[in-house]
Structure formats: structure tokens, C-alpha cells
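The other protein chains are all here in position, but one chain of the complex has been omitted.
Moving on, here comes chain A:
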Amino acid sequence: MTTPFTVNGRDVTVDAQPDTPLLTVLREDLGLLGSRFGCGLGLCGACFVRLDGHVVPACDTPLWQAEGKDVVTVEGLSEPGHAHPVQQAILDRQAAQCGFCISGIVVNAATLLDEQPDADEEDVVAALDRNLCRCGVQRRIVDAVLAARSGAASS
């Protein structure tokens, strides 16, 4: 059973069971390891990707749902070797500890800033409320996303 879709602008066709989680396909079949497995239950956001522009948990999205659609992972947010403004702001502010939650947060925050370049603190907090961070870095991350606004708008 093959499923065609695009990942980070590239056409791919994957041979896998249609109910295989998209996260497994990304990590195991396509070698895109940036989306992290945190819960496999759609509850933590570590695996967030964009599916036709919407932020979804890849662990809770069966492959068949991606058919013919456009998937963007953390690897596809910027040109290879470049940091997205959200990532750069996180690095500038050292807004991470173990970093395991960060990929999904970056995908979510970057999508928010695409849609709403002037998002304020309340918007950022509301969007990121779907992401868990156990290390307790939430406030630094919010500050970083706010700092990334101008950079994101110009990118």
C-alpha cells in the first residue's frame, strides 16, 4: 500500500500500512528525526508537524490522512543550515533545558507567527498551551517567541 504526499516541499511515496502513525513514517521511513516521540497519544506536542497548514500531532495522525497533502516538519521550517527566527530566538535566550519539547513548540510557534505576525503574549501562551515542557522553561520560551516576531515577519 503506497501513499503519496509532500514533505517539506519534496514529493514522497511511502510504502506502509495506511494506519501507521505519520510520526513513525517520518522518523523511520523518511529519516526525519526532528519530530520527537513524547507520548504517542496526541497529548504532549513533541511531535507537532504542519499538515496542509494546520498544526497536528504526527503521532496521532494516521498515514492515510496525509495522502496528497503537504507536511512540514521542524526540518522544513527554514533552509537547511539556517535557523528559523523562532529557533534563533530560543538559542539566543537559551530557552531550553533538555530540548526534547522544542521541535514541536517551534513548529507550533512558527505557524502562529505565520498566521498572526503580531501575535501578543496571550496569543503565544494560548497557542503553546497544547505543548508540554517538563523542564519548566515555559516563560523563557514565550519570551523567545515574542522576540522572534520581527524576525519571523521578515523571513
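The rule is short, and it goes like this: a residue touches a chain if its C-beta (ideal position, glycine included) is under 8 Å from a C-beta of that chain, and two chains touch if they have at least 3 such contacts; residues count from 1.
Following the convention adopted for this analysis, contacts and distances are computed from a predicted model.
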| item | value |
| --- | --- |
| Omitted chain, identified by the protein name its UniProt record gives, among "Acetolactate synthase small subunit", "Branched-chain amino acid ABC transporter permease", "Fe-S cluster assembly protein SufD" or "Xanthine dehydrogenase family protein molybdopterin-binding subunit" | "Xanthine dehydrogenase family protein molybdopterin-binding subunit" |
| Of A:Glu28, A:Asp70 or A:Asp114, the residue in touch with the unshown chain | A:Glu28 |
| Sole contact to the chain not displayed, among A:Val7, A:Leu30, A:Cys133 or A:Ala147 | A:Cys133 |
| Candidate in contact with the missing chain, chosen from A:Thr61, A:Gln87 or A:Thr111 | A:Gln87 |
| Touching residues (missing chain, whole complex) on chain A | 16-17, 20, 24, 27-28, 31, 33-41, 43-44, 46, 73-75, 83, 87, 90-91, 94, 96-103, 106, 125-126, 128-129, 131-142 |
